[in-house]
Every structure is written in structure tokens, then in C-alpha cells.
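Removed from the display is one protein chain of the complex; every other protein chain stays in position.
== chain A ==
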Amino acid sequence: MTATNAIEARNVVKAFGQGDATVRALDDVSVEIRKGEFFTLLGPSGCGKTTLLRLIAGFEMPTGGHILLDGQDITYLPPNKRPVNTVFQSYALFPHLTVAQNISFGLEMLGKPKAEIAARTEKMLALVKLEAMAGRKTSQLSGGQQQRVALARALAPQPKVLLLDEPLSALDLKLRQAMQIELKRLQQETGITFVFVTHDQEEALTMSDRIGVMSQGKLQQVGTAKEIYTRPRNRFVASFIGETNFLTARAEGTKARLASGDVVDLDVPATGDKTLTVRPEQVRLVAANEAGALVATIANLVYFGTDTHVHLALSDGTEVTARVQSPATGDAGLEKGAKTGLRFAPGAVQIVGD
């Protein structure tokens, strides 16, 4: 049977420290990363995403659980025996070697024939468009160029999985956006499974086939960008990715009664006290007297250029933010203190766990 998963983590636990000071950097994490996909581990710093990456690379051993590569248990294999390469956050280019020597390092260590090493190094230099820099020392390159050398060096041995540890965090915005496109291109051209670690939700949303959201050593949700954005499983996921409104409500079937007494529709029937979430761009402003609309007071207006954030207060004071597209004049025609009606777009109201 051929495995369909490039990487599989099974109940992985990683604890640091001893006794009372023990910290669980990873707390029973299980995840399946498919062959050829661009998988992103997303979470705030200290959530355990880098630890999981280091365990896959073999730089650290887990306290418990297993890690499989192509269906083979590699949990205790040293890093130099794993067909997995890493692009480090600091790049970690060898300062005493040239660009070409950096790229060929892995191939040499694998004992490939000289001709093959030369040919592949050539090819990698072309892939990252650094042919002209082959003989330079890495310290003579710009940040973006160093980044590309790090990528070429890690891709040269044709690993089964490429691990990327926040590789774009040291670049400025313009370069970062260019590299995001570049990375995606490289991943599609090489067909190699990418596991990308970042704390930047926008980066994760734009680049990934699937995203694993992590917090406090636990995997909170795995899914495509759309799934995670539109159907967040819990409060953390909903608030970490994008902006959102939280409402407390009592659900009964497909109806939920908010604290303000207003009733909203639910997609999925539920019963009992629930937390609801709705994205600001799914809140529509309508006439105050429209039938079935919730009535709110405009508490504040913040102009953001493309759109305007309207801070609203429901009758009991519950705050709801609506994001409306700014008209050409920039004036949304709303007034602070005025009453307005609001509706949630169909399907926009989601129940989230805590």
C-alpha cells in the first residue's frame, strides 16, 4: 500500500523542562500532511508550530507519539538520515562557502557523482534566478537573494518534504509579497510537499492548500483557507484569522435568541447557550424600519480607505462591527448616534466552541 500522506504525526507530545516546570510545547498533536500539498502551520509565537517542524526535521525527539514519513516511522531517525530539508528562519547559509557550494552541499554529503552535482546545482541556480551569483560569498548578497539561496540549497537534494520556518519574516513587505508568489511557483514546479510555518495569517491564507491552526501546543483546526475562515471551529481560530464579532445566544433549532432579544437564523440546528460568530463584512446595514432587521445605534465610524468600519451597539449594548465598502466620495452617508437596521448575510452566522 502506498501512503498518501507525506507526513503523519500521531499523538505527538513534546515536553520541555522537568518536574513542576514542565511545559508541553506540543500536547497530543495528530496531523496528516498530504503528498504534494502546501501545508501551513499557523499560530502565534510559542504555540508549538516550530517545535513540530523541528520534530519532523529530526532536530529534536518527541517525548511521546510517532512521526511518519511516507508511511515509515522516522520518529528517532537523526536529521541527516531523513529525506527532509529545512529553510531556516535565519537562512543559516554557510558563510565560508560560495552560493554554488552552499547549494551543492547536500548533494555532496549524499555522495552523488560529480557530474550530477554540477548539473543539479546549475539547475537550482536557474530555478531561483541566481546564475550570475554562483561564485559570490553569501555575505555579499541581499536579504532576498540569501533567501533564494537557502531555498535552492534545501531543494537541491530533492527532499520528500521541504520545511520552511518563517522564512519570510526577515524581509520587508514588498519583497515578502514577491517571495510568497515565488514560493508558490517553486512548490508547483517541483511538486515537493511544503510544510510552512508562520504567524502571519494573511501569508497562510494566500499561499496554502491547507492550514493547521495551532495554539498552546494543540492543533485547533485543519482545513483549507476558506474552511478555516468561514467555519472556524472555536473562538481562538475565529479571532486569530481575520476579524470577527462574537455574540452570545440561546439556540433552539435553527433560531438563536441574542442577549438583546433579537432572533437570528442558524445554518446548523443547535440547542442551549452558544457563542456565535459573524465576520464584519457579512453584516449588512439596512433601513432601521426594515422588517426582520436588528436595530442598532452607530457608535463610531472608522474610515479605512477601501472600506469603512461601522461600530454598532445593539439594544442591550452588545457591540457589533460592520465593514461596508466605502463609496467613491468616501462618505458612507452614516452618522454617529443614528439608528440603523442590520442583517447578517445568509449562512454567515456560525456557532463556535470555546
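Assume a contact is a pair of C-beta atoms (placed from the backbone, for glycine too) under 8 Å apart; a residue touches a chain by one contact, two chains touch by 3 or more; residues count from 1.
Following the convention adopted for this analysis, contacts and distances are computed from a predicted model.
Q: Out of "Spermidine/putrescine transport system permease protein PotC", "Anti-sigma factor", "Heme exporter protein B" or "NADH-quinone oxidoreductase subunit J", what name does the UniProt record list for the absent chain?
A: Hidden chain, UniProt protein name: "Spermidine/putrescine transport system permease protein PotC".
Q: Looking at the whole complex, which of A:23, A:61, A:109 or A:287 touches the chain that is not displayed?
A: Counting the whole complex, the residue in contact with the absent chain is A:109.
Q: Which candidate, A:25, A:57, A:100 or A:186, sits in contact with the chain we can't see?
A: The single option touching the absent chain is A:57.
Q: Of the residues listed, A:86, A:146, A:321 or A:340, which one is in contact with the missing chain?
A: A:86
Q: Which of A:16, A:76 or A:94 touches the chain that is not shown?
A: Only one listed residue reaches the unshown chain, and that is A:94.
Q: Which residues does chain A use to touch the chain missing from this display?
A: Looking at chain A, the ones touching the missing chain are residues 57-59, 78-81, 84-86, 88, 90, 92, 94-96, 105-106, 109-110, 139, 153-154, 157.
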